[in-house]
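Right, subunit A next:
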Amino acid sequence: MSDTKRLKEQILAISGVNPRKCMKCGKCSGACPAYDEMEYHPHQFVAMVEDGRIDQLLASDSLWMCLSCFACVERCPRQVEPAHLIEGVRLALIRQQNQNHLHAEDIPPKLNDALPQQAIVSAYRKYSK
Partner candidate 1 sequence: MQRIGVFVCWCGSNIAATVDVKQVAETLKSEPGVVFAADYQYMCSEAGQNLIKDAIRDHKLTGVVICSCSPRMHEATFRKTAAAAGLNPYMVEIANIREQCSWIHKDKAVATEKAIILGRAAIAKVHLNAPLTPGESPVTKRALVIGGGIAGIQTALDIAEAGFPVDIVEKQPTIGGKMAQLDKTFPTLDCAACILTPKMVDAAQHENIHIYAYSEVEEVKGFVGNFSVTIRKKARMVDPVKCTGCGLCTEKCPMKKVPNEFNLGMNNRSAIYIPFAQAVPKVATIDPAYCIKMKTGKCGLCSTVCEAGAIDYTQQDELVEEQYGAIVVATGYNPIKLDQFDEFAYAQSPDVITSLEFERLTNAAGPTAGTLLRPSDGKHPHTIVFVQCVGSRCDGGKGKSYCSKICCMYTAKHAMLTREKYPDTDVYVFYIDVRTPGKNFDEFYRRAVEEYGVHYIKGMVGKVAPQADGTLLVQGSDLIENRQLRLNADLVVLAAAIEPDASARPLATKLTASMDTNDFFTEAHPKLRPVESPTAGIFLSGACQGPKDIPETVSQASAAAAKVIGLLVKDKLKGNPCVAHSNEMMCNGCSSCEKVCPYGAITYVDKEFRMPDRTTAIRRVASVNPAVCQGCGACTVACPSGAMDLNGFSNSQIMAEVDAICK
Partner candidate 2 sequence: MQVNEKEFKPLIVAFCCNWCSYAGADLSGTNRLNYPANVKIIRVPCSCRVNPMFVLRAFQRGADGVILCGCHPGDCHYTTGNYYTRRRMTLLFSMLDYLGIERDRTRVEWVSAAEGAKFAATMNDFVATVTRLGENKRLEDLRCKKQ
């Protein structure tokens, strides 16, 4: 099996998403609050994973822009759950060696007095393994 194929299967297994259910209506990207921050938008994640163009996604900052707010999951008419797929791509990267997006040593300078613990915990959970 090629690396791309293996990666794709890994992402589909982690996320539990079947991208073939997508009917390419774009409602996810129409709903997405992070749209402007992204190079690749939710509907493109679905199409590109199905297409095997995963390297482009892994190299893009778009990965870190999804807020996991589940607006796309809620509104998708085909129950594709794009946010789950994006998380799958993220994890496919983070779980590789030395691919943590956030490192423990990066955190202290980002802190301020008002920042709730929750922000640190969840950012660390989202960006690192």
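Quick notes
The rule we apply is simple: contacts are C-beta pairs under 8 Å (C-beta built on N, C-alpha and C of every residue); 3 or more make two chains touch, one makes a residue touch a chain; residues count from 1.
For anyone wondering why these and not others, all candidates are chains of the complex that A comes from, given by their letters.
Keep in mind the model is a prediction, meaning the values are calculated, not measured.
What touches subunit A in this complex, out of the candidates 1 or 2, is 1.
The residues of subunit A lying in touch with candidate 1 in their complex are 21, 23-32, 35-36, 41, 43, 71, 74-75, 77-79.
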